[in-house]
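Missing here is one protein chain; the remaining ones are kept as they sit in the complex.
Here is chain A:
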Amino acid sequence: MQFTDIFRSLASRPRSSTKGPLDVDDAPLASPLSPQTNRLSASQHASPRISTPQARSPSRPTAAAPPSSSSDAPLTSKDFSFLLKPEIYHQISPLSIPAPFRTPSRQPAPETPIPDLLSSGHFRAAAIAAVQALTSSPVSATTAAAHPPADPTDHARIFELLYTRLACLCLIDAVPLAAQEAKALEDLNSAFYLDPLSGAHLVPWELRTLAVRLQTIGFGDPRGAVMSYYELAREARAEIAKAGRAHDHSAAEVWKRRLAELGVKVTGALVEMDDLASAAEHLASLPEKGGGRLATSRALLWLHLGDVEAATRCVRDGQAGETGARVVGALADMADGEYVAALGKWQALQAEMEQNGVRDEMVGVNLAVCLLYTGQMPEGRDILEGLAEAGLTSHTLLFNLTTMYELCTERAKGLKVKLAERVADMQPSAQGWEKTNGDFKL
C-alpha cells in the first residue's frame, strides 16, 4: 500500500458536497444530524490539503523498515498529522436512518462527551464527534470544549479517537466507509509506528486488529487478512515468551488471550473468503480454552458448510455443554429440513430458559423462524413482536419481523414505520439505539 494508492483512492471516491465557510446554512442546532457537511467543509478551507512529507510517511517500507530511519526520528515528536486530515473522513448520511430516530429531541446534544455517547449507544454521534476532535473541526465552541482537538504528536489520543471512529462506523453498518478511512493508517507493520526507544508498537492492539479487517476490505485483498493476523500472532508469541521471562503473568495472560483470539479471527477471515474447508481445518487445530465455545464454533461452521453430520459430531459428549449441544441439534434439524422436529426443540429450550430466568434472543428468533417454515407465521410474528416489546432489537430480529410484515400484508410499510417508532421510543443503551432503514427494510 503505497502513498500513491492512498492518494488515488482519495481522488477516486466521490467528493462530499462542499460548501464554503460563508455558505452559512447555520442550522446545526436545528438539524443536529446534518452539520457534518459544514464541519468538513470549514476545516477543508482552514487547512488545505498538505502532502505529507515523504520522510514521515509510514507508507514507504523502504524508508521505514531499516532501523536507521526510525532512529533518526525525534523521540517524542512523531507527527501523526497525516491521520488528522479532514479529507480522510466521510460524511455519514443521516438519510439511511428512519425518521423516528432523527427527531432532534431523541438525538444527543452536540456537546455530549464521547464516553457518554458510547454508553448510551449513540454510535453515529460518537463517530462524528471523534472526527471533530481528529480534524479540529468542531461546529461550535461547546462542541470544541467537549471534543478538544487532538495534538498531531499525541499518538495515544489520536489512536483512541481513530479506534472510536472506526469501531462506531462498524457498529452502525458503515463498514465500507470504515474500510476506506482505515486505509489512511497505511502499513501498520511499518517501523514508523514503533516507539523508537522501547520498540513497542504505538498503536493499541484493538485498532491494529480492526485495521487488518478494514484494510482487507478497503484494499480488496481478502487473503491479506490471514497474513496480517499471522504477523500479529508472531508478535503475540514473542510477547508471551518475553512476559514469561520477566515472570509477568498478567501480561502473559493478556497476550495468550490475544493469540487465541487471532486464531479465531483467522478462521473468520477464511469463512469470509468462502474457503470453508480450510476454515474448518484451521478451527479444528485450535485448542479449546474451556466453555465449549470452540466446539460450538466448529459445529456452526460445519452447519454453514452444510455438513450436518460433522456439526453434530463436534458437540457430542458434552464438548459444547448441554445447551450448546441442544442449540446445534435444533439447527441441525433445520439444516436437514426437519422443521417440525426443530420447532419442538426450540420450544423446549425456550420453556426451560424462561423457567431458569435465562434470556436468549436467539432461541426466540429461531423459534419464530421455525414457525414460519412450518406454516405458522402468525405465531412466529407474535413471538418476534414480544421480543421487540421486551427491548430486544438485533438486526436479525428486526429483519425477520419486517420480512414477516411483508408476508402478511400488502401494506407492510405502515407496520414497519410503527415498529421503527416503537424501537426509537426505547431507552438508549450501550446495546445501540439508532437503527438504519435497512434494519426495517424501509
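Keep this in mind: contacts are C-beta pairs under 8 Å (C-beta built on N, C-alpha and C of every residue); 3 or more make two chains touch, one makes a residue touch a chain; residues count from 1.
The rule we apply is simple: contacts and distances are computed from a predicted model.
Per the UniProt record, the chain missing from the shown structure is "Uu.00g067500.m01.CDS01", taken from the list "E2 ubiquitin-conjugating enzyme", "Centromere protein S", "Cytoplasmic tRNA 2-thiolation protein 1" or "Uu.00g067500.m01.CDS01".
Contact with the chain not shown here comes from a single listed residue; of A:L134, A:L177, A:L301 or A:L442, that residue is A:L301.
Contact with the chain not shown here comes from a single listed residue; of A:P104, A:P148, A:P176 or A:G291, that residue is A:G291. For the options A:L84, A:V131, A:C170 or A:A233, the residue in contact with the chain missing from this view is A:C170. The residue touching the chain not shown here, chosen from A:S93, A:S140, A:S394 or A:T436, is A:S394.
Residues 114-115, 118, 121, 123, 126, 160, 163-164, 167-168, 170-171, 205-206, 210, 213, 254, 257, 260-261, 264-265, 267-268, 271-272, 274, 276-277, 291, 293-294, 296-297, 300-301, 303-308, 321, 323-324, 327-328, 331-332, 334-337, 353, 358-363, 365-366, 369, 372-378, 392, 394-397, 399-400, 403-404, 406-411, 430-432 of chain A touch the missing chain (whole complex, contact as defined above).
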